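A single protein chain has been omitted from the complex, and every remaining protein chain is retained in its original position.
After this line comes chain A, so read on.
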Amino acid sequence: MANDEDYQYSSSDDDFPEQQYYEPLEHRDITNNILDDYEYLNYDTDSLESFNSDVDIVDGMAVSHVTNPNKKRSIEGAMVNLKYECFTTQDIFNNMLEKVDRLQPMFSIPREDIILLLQKYGWDEDRLLEDWTNKMDGLLIEAGIHINNEQKELPKSQRGISNRDFFTCPICCEDQIKETYSLECGHEYCISCYRHYIEDRLNKGNIITCMSCSLALKNTDIDELMNGPSSEKLMHSSIKSFVQKHNENYRWCPFTDCKCIVHIQDTTEFVEYIRLHYSPYVLCNESHRFCFSCSFEMHSPADCEITSSWIKKAKKESDNLNWVLSHTKECPKCSVNIEKNGGCNHMICSSCKYEFCWICNSDWKPHGSSFYQCTMYNNDELKTQTVIEDVSKTLKRYTFFYRMFNEHEVSAKLDWQLGQTVGNKIKSLQEKMGVSWIEGQFLTESLKILNEGRTALKWSFAVVFYSDSSHNLTKIFVDNQALLANSVEDLSALLQIKSPETIMEKKVEFYNKAGYVENRTYALMECGRELISKGIVKITN
């Protein structure tokens, strides 16, 4: 896209030419370019089914082959060409079963036994193969598959359930037991004790053995005892511990309840990229973007170091400081309680219709003009300076930045909730306006851009907190923050529109504002990277 040059960033200049790189865009006609960019929204029809649940479809795996300069840019601050795969434990387990099938002809022992061997070797096929060729029989005894000499002296027994008349179980000491279980070793216990024992160990991920000796319970034994596919649970926990053991190359998606695991085969390039303050962002199959290096959500313009220091500090300070971080606020005019139900900070009192800013509590009118006039981001250089310096000497400084960070986090969450209604909006566009699903995607796309912008804005406060406030580049960064904040608020307000007719009327406005947010997000991220690269950010805890 034509605007690309404006954002190309060379770090060779020590003198920072502000206008060249971060010049405000509002006077530019970007409409055409942005409309061009949306041409790539040519989806396969099979991705149609998921639009209700998957807000983030554009980045979903189904369409990941689509390349778009705009898209690539929006995750700038990330490593380029990072190769990774996303799995679930089920996928990994299926891979393991394929391994078993590959090994079976070589080993010529039952599949269940190979699974036990692989479990013993932490699913490391190569190491197992090496030991297998060296000491087959020994290995089978070690893994508890064959009985050893000691066990041979025990009364021989059939593997499986037995029906008995007056058996006394050595565990619970109940007599008159009818059903028991034992392996070839002859250690026999009542079914109920065995079940409790297995149940207790299914989520540990280790091989479950006889309670008295090292003979292993196979998956078939477990399922027979438990009357169901319980061994699957054991396999999943075994895979989990596999992933934990290989945490260099595997990461759980950090988002709540997400079961995705991202795998990166080769992490050798990380060092160089991290030196340049790029983060290894990955996208799981549920469209959660996170940093592979620090397991946090996408945190640009902050790098991993700033992110972890900031989080540590927030944890440490949270007890000392009493923030009012609620979703409701009193109207500054009439004191009616107002609940915030979108990310937009432009509040309109339901009672007296007073329009005010959620963040600074003052009149919205000056905020509405082309520059974001909230005192928190006042673009006037002098004022910015004063705010930053005034608070720098006290804990207030941290409180201030944390509050800003938090406001945007709350807003991002509310925007996300807003996103749940986007699917419905698209539906009503289809029903009432006859708009095709693909045409309606500009809403989904706008929401995604809004979210990325919001997240970048949020983390930018961590960057400013650690930055040298006297440096010119910090001021430029704060200016860029203000521009992004302004554009984010505009887009957020637009997304609150409910009427399908109005939404379609404003379609071009959606494109414009979303495109603008995307540009501003990118600019802020690049400016942040420059700030960090030049050592203007100093971590002090």
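Structure notes:
Everything that follows uses one rule, which is that contacts are C-beta pairs under 8 Å (C-beta built on N, C-alpha and C of every residue); 3 or more make two chains touch, one makes a residue touch a chain; residues count from 1.
Here is the rule we use: contacts and distances are computed from a predicted model.
Look at the chain that isn't drawn here: its UniProt entry, checked against "Large ribosomal subunit protein bL32m", "DNA-directed RNA polymerase II subunit RPB3", "UBC core domain-containing protein" or "KLTH0G12518p", names it "UBC core domain-containing protein".
Contact with the omitted chain, checked across A:M211, A:L276, A:M433 or A:I539, is made by A:M211.
When the missing chain is restored to the complex, the residue among A:Y197, A:Y273, A:F296 or A:Y354 that touches it is A:Y197. Which of A:V80, A:M136, A:C172 or A:I348 touches the hidden chain is settled by the complete complex: it is A:C172.
Summarising the interface, chain A meets the missing chain with residues 170-174, 187, 193, 196-197, 200-201, 204, 206, 211-212.
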